[in-house]
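Quick one: this structure, given as structure tokens, is what I'll be asking you about.
Omission of a single protein chain aside, the complex is shown with its protein chains in their original locations.
Note that the chains take the letters A and B in the order they are written out, and that residue 1 is the start of every chain.
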Amino acid sequence: MSESLLKITNLNAGYGGIAVVRDLSIHVNPGEVVALLGPNGAGKTTTLLTISGLLKPIAGDIQLLGSSTTGDRPEKISRRGLAHVAEDRSLFFDLTVQENLRLGLTGNRETRSKSQENALDMFPALRPLLSRRAGLLSGGEQQMLAMARGLASEPKMLLVDEMSLGLAPIIVERMLPIVRRIADDTGAGVLMVEQHVGLALAVADRGYVLAHGELTMEGSAQQLRDNQSLLEASYLGGEAH
Amino acid sequence: MKEGIAYAIMGLGYGGFYALMAIGIVIAYKGSGVINFAHGAIAMYVAFQFSYLRSEGTFRFPWLDPIPTSFLNLPVTLSLSNGEPINFWIAVLLSLFTALILGAAIHYLVFKPLRNAAPLGKVIGAIGVMTYLLGVGSKHFGSNQPQPDGVLFPDKLLKNFLGLGLGVSAEALALAGVSIIAGAVVWFIYKYSRIGLATRAAAGNEKGAVLLGYSPDRLALFNWLLAAFLAGLVGILTGTVTGALGTGKFTGLIVPALGGALIGSMSSIPLAVLGGLLIGSLQTFVGTYVSGLSWFPAWLYSGARDSIPLVVIVALLFLRGKSLPIRGNIEEKRLPLAPYPKRIGKYVAIFVPLGFLLSAGFPGDFLFAGLNGRWGMALTTSLIAGMFGLSFVLLSGYVGQISLVQISLAGIAAFLTARLMSHYGPSDSNPFAVGGLHLPWPVAMVAGVAVATVVGLILAVPALRIRGVQLTVVTIAASISLYSFYFDNPKLTSLQGGSSYIIQPPTFFGIKFGSTGSQGLTDNPKFALFCLIVLAGLSVILANLRRGSSGRRFLAVRANERAAASAGVNVAKTKFLAFGIASAMAGVAGVAGAFQAGSTSAPMWDYGVGLSALAFCYLGGITSINGAILGGMIAGGGMVATFGNFHSPGLYSYIPIFGGMGMILTAIIHPAGQASIFQPLMRHFGSWLLTARGKEWGVVLRRLAPYLIGGGIWGAIGINPWRTDTYNRTWMIILGILIVLFVRNIVVQVKAAKAANALPDTNSLQEVTA
Partner (left out) sequence: MSALLETNELTVSYGGLHANSNVNIKAEKGKLTGLIGPNGAGKTTFIDAITGFTNVSSGRAEFNGKDLAGVAPDERAKSGLVRTFQSLELFEDLTVWDNLIVMAEETKWWSFLADIVRPNRVLGIEEQAEWALNLLSLGEHRDKLTLDLSHGQRKLVSVARALAAKPSMLLLDEPAAGLDTVESQQLGKHLREILKQDISIFLIDHDMGLVLSVCDYIYVLDFGKIIAEGTPEEVRNNPEVKRAYLGETAGEMQAEGGAAAARSLSGEG
């Protein structure tokens, strides 16, 4: 039975009781990469923050691995198998790459070293940098570290927020396929927020498009790609052709 | 020079002490972002615990049975061996256990609830813990000051150490060694253990740590336990270094320890250890060796030792040019709103005459003699504390700068005024009297306040670069330096052997309104009137500043310095203005305090007095003028304390304990302070007195009648029915009524607040579902 890893039903989320995201229902299945798209201010990041518990949902339900997370604290949600690579990457700048990774690891000594190896296999560029302080890494390296640290906990569900933020396109083009690999290799579900629509849809299975806090489009990546003009309209605010 | 090196080595004993404390302070800062002023107080409690365990085998819990009749029978003191000393190692274990209990309690009861509080709230939390522990400490142990034995190498002196010609105590060297070992262990924990790594991670980016599944609360608990453990270690080890134990002793030593912690930027353990050792060594080197050299100016002698931490702290903060690591907290609460003062004229019109009636016209201890004696003393103490509080309201409440040096500015104004006013030199009746210029009091007062203002402005310079908790560190160091540099420096003050300046009662067109303050009494109701007028004047000035363009700029700077600058506000000038006016207000309060006592001496201006004044002002409400006045009422020796003491003799010694708990509770539950609870009551009462017609009197009286009668009866029976001695019951009826009305007022407000809170909730739900 293909139970959804993450199932959000009729979610209202926002700050100080004011809903930025309204009536959102999305789901992510195991091994699936799902893109959450939309112009800035649409409420994508708010959605991710609410899933990981940093924001309390105003209304609606979030089910992670079949049970509701409503009211749980973020650290508890994280320990249930959710990793969230935040928009600001939330790295520990004073710690080395190795130490950053170590903090992501869970389980006993043996599984820990195995998960670290797995994470580094995904991002081999980090291997020579293990003893460097995270604050001294370049933007691309920092993003890789944030992703690797998220992976190190062997999550069942991975949230990736604006991986491409501030990165050169060439880096983004190299990193996005890794997201695909994560889903394929580990069977984890990935929900990614991405502003490079084309790149995101190239690796995603499905996508949702948010605008002004509401779901405006959803479908398979292929369907969304084929509907280019509608997509453009939701971004550029022009008229749909 | 050989001798100098020997002294520098001797100083390592103090250095080890500072280093151990510095490690604990750094740990608490990493774990909770708190500059733990209470660290010394934890060490103090454990030091006494250890000393008593060793000498008589008694273990005391860090609390008191709050009911003097002990009918709750809380366990407070456990006698473990019928007055016999107990095994050394058991004593060590029990002492460290005490430290751990304290650490856990501080985490769960104070800083966990204050996790997201504004920096001022955390400072008050730490001061609250310190006040509480000092109160409990002096209740438990205050009666005598034991001389604890050394633990490591008692009484061992290394003669002619390294051929330097002087003996160095082995205990001192061992203490330095212990601090290095402890530092190494803690460093190892932070470097290699998972929880240590997570602590460092969360200190830099709390959100990142939370997203990886680390609970910030658990990390904080771990760090508080570690910090308290180290404080416990300090308490056990340092007996021989500190000499005879005193409850206040350790808290003053927190400043050099802070200096060490700052050398380590509040984050590096090895540098903190090094810093602590360096400061201790420098202190002895400068204080004992350099100051003994012939070229060393005599006026520097007294302050040299205590100023070293200040010099180190300021030099570091300036030269290094970068500030302390700020915790990357997920959210931080703002200071409470600073209300816009309204109807000031009415307030003055009502309360000054009312206060005058109270102080000069109503029956006091003697019928129709006005409030003199201890009630007069209590009232004037409250009014002066209120004036002093206004300087905190301006600086901390309006501009958001936490300065702990205000008490020293008050002292400077008082000392200078006293010196300029005084006339006669030493005489037979007072061989220690100091002569002066014999200026009239207004001239002397203006000069004194002006100098205090200038000093305040100079001390404002650091505030342009640093803010929040860091400014508290610099200002507390400045306060301690000023104390030993000036107040306690006979070369500058001419006061010999701790004597005080005598102040002739000031006169106004021939009317003497000063007070002699002898034996804790004031003999002159006119002085209360003077204080009332000065307080009213300062309040009006502050209220008008708040309402005018200055107040807008103050609050703009407080809200957001970037935005203020973008609005064309010159942030530096605005801060200078606030520091200047606040210094002047503190100066006026200082002079009034000196007038009240009829004399002034160093202990009146100790930094501890300033800390407790700030804390009481916070309790009253640091963002409003009413808060300062209310803070004055509840301050030590003020009206509320005197009332309380009057009804439960002996209550006095409980004031620090309840005061400390009150500060913590206020910081957690109600950062706006108690004044906001009184505000509506005062407003109704005031406008009612002014405008009410006969009919309204009737309506109000009918509504309040049950409370009035009930309160009156309660008062007539006796507020404290267990009280057995005889006392004047005239006032008790009024007091009973007031207490009942106050409680009713709180209940009404809580209900109103609940109703107000409930409304928006339902509204937003409707919006969402609609």
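Please note the rule applied: contacts are C-beta pairs under 8 Å (C-beta built on N, C-alpha and C of every residue); 3 or more make two chains touch, one makes a residue touch a chain.
Keep in mind it's a predicted model, so treat the numbers as computed, not measured.
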{"item": "Shown chains touched by the chain that is not drawn here", "value": "A, B"}
{"item": "Residue of B:N82, B:N144, B:S294 or B:S566 in touch with the missing chain, whole complex considered", "value": "B:S566"}
{"item": "Residue touching the undisplayed chain, where the options are B:L577, B:V591, B:M604 or B:I657", "value": "B:L577"}
{"item": "Residue touching the undisplayed chain, where the options are A:I77, A:A119, A:M147 or A:V197", "value": "A:V197"}
{"item": "Residues in chain A touching the chain absent from view", "value": "18, 20, 39-41, 125, 138-141, 162, 164-173, 195-202, 212, 225, 228, 231-232, 235-238"}
{"item": "Chain B, residues in touch with the chain not shown (by the definition above)", "value": "334, 337-338, 340, 541, 543-553, 555-556, 558-560, 562-571, 577, 581"}
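Please note the rule applied: only the chains that are shown with their structure count from here on.
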{"item": "Centre-to-centre distance between chain B and chain A (centres being mean Cα positions), rounded to whole Å", "value": "48"}
{"item": "For the chain A and chain B complex, residues of the former touching the latter", "value": "12, 17-19, 52, 54, 58-59, 73-76, 78-79, 83-84, 86, 88-95, 99-100, 102-104, 106, 149, 153"}
{"item": "In the complex, chain B residues that touch chain A", "value": "194, 197-198, 200-201, 204-205, 207-216, 267, 330, 760-761, 764, 768-769"}
